[in-house]
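Below is a structure I'd like to ask you about.
Of the protein chains in this complex, one is absent; all others appear in place.
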Amino acid sequence: MSNIKIKSKNLDVFYGDKQALFDVNLDLNEKEVTALIGPSGCGKSTFIRCINRMNDVIDICKVTGNIEMDGMNINDKNLDVVALREKVGMVFQKPNPFPKSIYDNISYGPKIHGKGETKSELDQIVENSLKKSALWEEVKDRLDEPGTSLSGGQQQRLCIARAISVNPEVILMDEPCSALDPIATAKIEELIDELKKTYTIVIVTHSMAQAVRVSQKTGFFHLGKLIEVGKTEKIFKNPDNKMTQDYITGRFG
Amino acid sequence: MTKDERLKKRHQAEKRFRFYGLASIFVALLFVVILVQNIFSKGSSAFKKTVITTEVFFDQELLEIQNGASQDEIMEADFYDVMIENLIKAYPAKDRDEEDELLKLFSSEAEIEIKKAFLKDNNLIGKTITLDLTASDDIDQLHKGNYPRDLPEERRRISNFQLIIYDYFVEKKKISKNFNNYFFNNGDSRDPELAGIGGALVGSLYSILICLLLAFPVAVLASIYLEEFAPKNKITDFIEININNLAAVPSIVYGLLALQILLATIQLPRSTPLVAGITLALMTLPRIIIPCRASLKAVPPSIREGALAVGASKFQSVFHHVVPLALPGTLSGTIIGLAQALGETAPLILIGMVAFVVDIPSSPVDPSSSLPVQVYLWSESAERGFVEKTSATIMMLLTFLIVMNFVAVYLRQKFEKRWN
Partner (left out) sequence: MSSEHTVKSYEEELQFLKDSLIKMGSLTESQLSDAMDAVIKVDKDSIDKIIKSDEEINKFRSKIDTQIMNLLVKRAPMAIDLRETISSLKISQDLERIGDLSKSNAKKVKPLPLDLPEELLGNLKRLGELVMKQLNDVLDSYVNKNFDKAKEVWEKDEQVDDLTYIAMESVIDFLSKDKKNLDFSTHLIFATKNLERAGDHITNIAETVCYLVKGEYLKGSRPKGKVIQE
């Protein structure tokens, strides 16, 4: 059976006085795709941002409770977030490649983490990352062109390649396909299928159909609480909780 | 009102508005054209100087140079006698007074011009050459048509005899206009025909250079700190308000500040580009900080998040990603700030750059003037010859300013294209 890669226990998140997450207990399995669904503002993005400590950039955000990866406490004040983010990568809703060349986009991460000291090592890393994101064939002849010259779907795959380039263990995806057309979306979903063999993936999505397609485990959030979590098939065929069922069948008023 | 009438009225209102807009542009352009035309018409003559073509014979006896004399000895030779000898020959004068009047037709630089010509070619001993010697200011202005001839002699600056000589020279084609190298090479002078912006230009350049070297790094680093690293609290807000206010402080206040602190307390040398540079830097700081901060703010947070997510530290995310994107805006803001600094007059007057400085400064701690101050000084002068020089200096200033602004626009467009 799968091991647990990330575990959260009694996780609370506050933005100033407003509480955004209430007592979240959620386990994420290794080399599996976990989908987080729920209406807007329910806290799913807040949750994944706890995993790579991106909530730190928001001054008024406070996180209490336990969240661990491989037994290491992510919330520890003394934890080196730079090292954490090497292990936990993130792909955002709107593709945000750096305004640099495609090559530089991918090589930036490894360079700052000291992976790849010679040019040929970096070349290799860039090629591998682009191959793993199914983008290599399309861009191998134009690595010097700016990352922003690609189409939306390609840009998102570039961002995925960028996340992979530092060899993380976990990839967090915050609605990665919401800005893409159906063809680009299909390519990314295919990619996720492949990637889950190597990485643990957490995906926040508004598309129920996508959650069913790509994930093995699904968690339903509502107003900051984790209402139900379980095997994807069960959640979408026969959920235990009425709120979950109301949400996925479109009965939310 | 029917629907059609209403529609018609709306269209008419639009047409009226467009008319007002075009009329405003037209009026604005008209003012600019009038201004530029005025300056150019007054100043273009300054780029030429009147010269009198004269034969010069280098009499060895008068020069008192032996055969085989060394270079140093030649340098020491006195060319005054040679000058007098040759200039008197330009026109028959019957007495001392007329000789004096004849000599006054030439500028006071004539001796040095003859010496320079001699030094250029050592084989001139005993030889005669033809030189274009700079005419005096009065002849210069007369030849440029600025002196009315139909006044009685007592009210003219040029005597009747001088007029006769002048007309004779004109007839013999011995008077012409050459390119006025003195305007660019010389420093200030009591003689308008010899006065140039050389000193002021170098002084301005040194001042702006020092201003840039001091203001740019400090402003950019301050902006980066305030925008990216400083905690968002009341103190930071307070600083921001004050910086915005500083940009609006009249520049003369900075002059007073410089006077008290730089000159009186620290006792830096007066009237130097060093002090000017520091004063301008203080003034330009807020003018660079404001566009720099705006450029930093304009960088979308997604870029920062992207960098952080890949494991960059805050410092790396700012300096590797945000700052390069903010650079075009910062640069164009800096260039505009420097262009403003170039044209500052009041603070520089207060720190003493109104002194009459003849020499071209060789370092930032030599006393000097600056272009706008030079304009001020010359505009106060009584001599007619300075009028064209003042306008010509303004033309130079405007040219620099326009070039700097174009560079700013070009840089901004070039860098912004790379981003998108």
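Each chain carries a letter (A and B) given by its place in the written order, and its residues are counted from 1.
Everything that follows uses one rule, which is that contacts are C-beta pairs under 8 Å (C-beta built on N, C-alpha and C of every residue); 3 or more make two chains touch, one makes a residue touch a chain.
None of the values given here were measured: they were computed from a predicted structure.
Engineer: Omitted chain: which shown chains does it touch?
Structural biologist: When the full complex is considered, the omitted chain touches A.
Engineer: In the complete assembly, which of A:Val91, A:Val139, A:Val204 or A:Ile248 touches the absent chain?
Structural biologist: Of the candidates A:Val91, A:Val139, A:Val204 or A:Ile248, A:Ile248 is in touch with the missing chain.
Engineer: Kindly note down the residues of subunit A that lie in touch with the hidden chain.
Structural biologist: Touching the missing chain: residues 208-209, 236-239, 242-243, 245-246, 248-253.
FYI, only the chains that are shown with their structure count from here on.
Engineer: Taking the mean of the C-alpha atoms as each chain's centre, how many Å separate subunit A from subunit B?
Structural biologist: 60
Engineer: Flag every residue of subunit A that touches subunit B in the complex, lowest number first.
Structural biologist: That would be residues 52, 54, 57, 59, 82-83, 85-86, 89-90, 92, 94, 96-99, 108-109, 112-113, 146, 148, 159, 162-163, 165-166 of subunit A.
Engineer: If you look only at subunit B, which of its residues touch subunit A in the complex?
Structural biologist: 231-232, 300, 302-313, 316, 320-321, 325, 418-420
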